[in-house]
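Every protein chain except one is present and positioned as in the full complex.
Labels for the chains are A and B, by order of writing; each one numbers its residues from 1.
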Amino acid sequence: MNQAVIPKVLVTKIGFDGHDRGSRVVAAGLRDAGMEVIYTPPWQEIATVVKLALEEDVDVIGISSLATDHLIVPKLMDALREAGMSDVAVIVGGIVPDQDEAVLLQAGVARVFHPGSSMAEIAECVHDLTVAGRARRVAV
Amino acid sequence: MSKRTPLQTVWQVPPALLAGERRVIARAISQIEHGELAPGVVSTALRSHLGRAHVLGITGAPGAGKSTLVHAMLGELLARGRRIAVVAVDPSSPVSGGAVLGDRVRMGEHGAHADVFIRSLATRGHLGGLSSSTEEIVDVLDAAGFDVIIIETVGAGQSEVEIMRVADTRIVACPPGLGDSVQAIKAGILEIADLLVVTKSDLPGADSTVRDLKDMLHLRARPAAGAWTVPVLGTSAEKGADVAALLDRADEHLAATGRARRLKARPAPKVEPAAGDVKARVLAMAAADPFVRSLGISCTEAGPGTATVAMTVGAQHLNFNGTCHGGAIFTLADTAFGLASNSHGKVAAGIDAHITYQQAARAGDRLKAHAAEVSRSRKLAVYRIDVTRADGLAISSFTGTVYVTGIDVSVPAQETM
Partner (left out) sequence: MNKPIDSSLLSPADAYAQWQQDYAAGIGVDKSVRNRSGVPIQPIYTERDWNAAERGADLGLPGQAPYTRGIYATMHRGKTWSQRQLTGLGTPVEYNARLREVLANGANAISLLPCNSVFRGYDMDESHIELLGTCGTVINTTSHMDQALQGVDLAKISCAQNDPTPFTLLAFMLATARRRGTDWRAISGTSNQSDYLSHYVANHMFFRLALPGARRILTDHIDFCTRLLPKWNPMSVVGQHTQQAGATPAESMAFTLCTAIQNAKDCKARGLDPDQFLPRFTFFFDVSISFFEEIAKFRAARRIWARITREQLGAKDPRSWRFKFHAQTSGVDLTRQQPLNNISRVTVQAMAGILGGLQSLHTDAYDEALSCPSEFGARIAIATQNVLREEAHLTDVIDPLGGSYYVETLTDQMQGEIERVMKVIEDAGGMYAAVEAGLVQAMIGESARKFQHQVESGEQTVVGVNAYAMEEDSSARPINARPDRAGMQSLIDDFKTFKATRSQAPVQQALDALARAAGDVKDNVFARVVEAAEAGCTHGEICHTLRREMGFGHVQAVV
């Protein structure tokens, strides 16, 4: 008997901003939805995020951005690609102006969540990305 | 609900894992965590690559300062040039089944060091149990070449003791406190501790906690001469020297109890031969049986605990009524019985057998007897054999019991029939 799919999600912040109320609420919400969440404080270096995602073999990386830190998410996407981890899904939540959302999606971000998104929506998205990702798992 | 795929019972060791490639290590651990593999499969496959790492288990009640201690240990171990892997066990919510795995974050900047590998593990229902998953994950890390593996687990009931058994050296952390903290250490944990550490030793109350713990140890049975005496140490995050001393004592413990104590404690692995080997052996057994050959019975299929044999009813098999002699059918079923029960490699002696005859068989019928193992304990096993005609008609049902001896089946290798 296999386990039901339990997503492993990294919830983190890169860049300089330290406002983490949102990311903590999301981390708790995903836990309450039955997922395993690696939660980090803000100001993670991009290289650290990649290393953590690799060691923990996470299904989804959730970036919380309330100031302008989303502007360096494309750099994260590049770093993941270089590490051979393009199969890890990345979602961004927080304050992302419309003009930047398109840039993020172009860079490979799976979805951008704006303030007012419900916890249920976020959990469902993470679940779906996990199921799709595991099905696609390439033998390493 | 995910579709249930059968558990993998065979696992190939990826060479990249032995070379320490991080992605491969992480993926192997995921296979264990996701429950894709039958329990024990990984440990068995990695058998010959184990025993190099020193596995330290660290536990203690919440608030004992374990994460701070592990953080300090990582710093000191890196300074000593070691490569370290950490398995951080965090409790899953009993309500939602989810977990927030926050331990690795408390290990601070060391988590970013190239010589440190941290994997967080939630306690939710693991196939085979949490401690068996932890054991397999530790084996993966051992085989991957880490010098030190730290298992950090939270004081959480019986599973805490079981997880600590996965370690070579077991460290129990205790916060300073007047007597309360000593009460808080569950008896089971104290029994298996190799080192006791009072954390935050710069705070008041630490000295009396150290004394209380030493008293508790004296009250237990004296260790046998030459056996390890459990020390009680104090550490303070402020003082690096304390942590160095702790690691030195852990090294002493390693030397004293011998390396890889955790492996010696394991039952010898059941060396189950590959299914293909079993078939070859059974076919050889059938070929070496004069009575079976004399009746024209051949073995067509075999595996652990199963065998299928076949016979075409000929003139020499008929009784005076012109139908197949009951003894021939009995022999057909009994042959399947014998091959199946001996397929595990130990001589199995039949002690009881019953047959019922449902339909008569005639000359020219192709009969097949298929044996399946109903139950097997250390000494006894029961088999059920169905005899059918080529068109599926049920001819006969047979049940037999064997006594399993300790003698190995020895059959000269023969060409298969």
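Note that in this section contacts are C-beta pairs under 8 Å (C-beta built on N, C-alpha and C of every residue); 3 or more make two chains touch, one makes a residue touch a chain.
This one's a predicted model, so the numbers in the text were calculated from it and none came from an experiment.
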item: Option from A:V5, A:L71 or A:M85 whose C-beta touches the chain left out; value: A:L71
item: Residue ranges of chain A at the interface with the undisplayed chain; value: 15-21, 24-25, 27-28, 31, 37, 39-43, 67-69, 71-72, 75, 95, 97-99, 114-116, 118-119
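Note that only the chains that are shown with their structure count from here on.
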item: For chain A paired with chain B, centre-to-centre distance based on mean C-alpha positions, whole Å; value: 35
item: Interfacial residue positions of chain B with respect to chain A in the complex; value: 1-2, 4-5, 7, 14, 16, 22-24, 26-27, 29-30, 34-36, 92-93, 95-102, 104-105, 111-112, 117-120, 122, 124-125, 127
item: Chain B partner contacts - residues on chain A that touch it in the complex; value: 1-6, 27-28, 30-41, 45, 47-48, 51-52, 54-57, 84-85, 134, 140
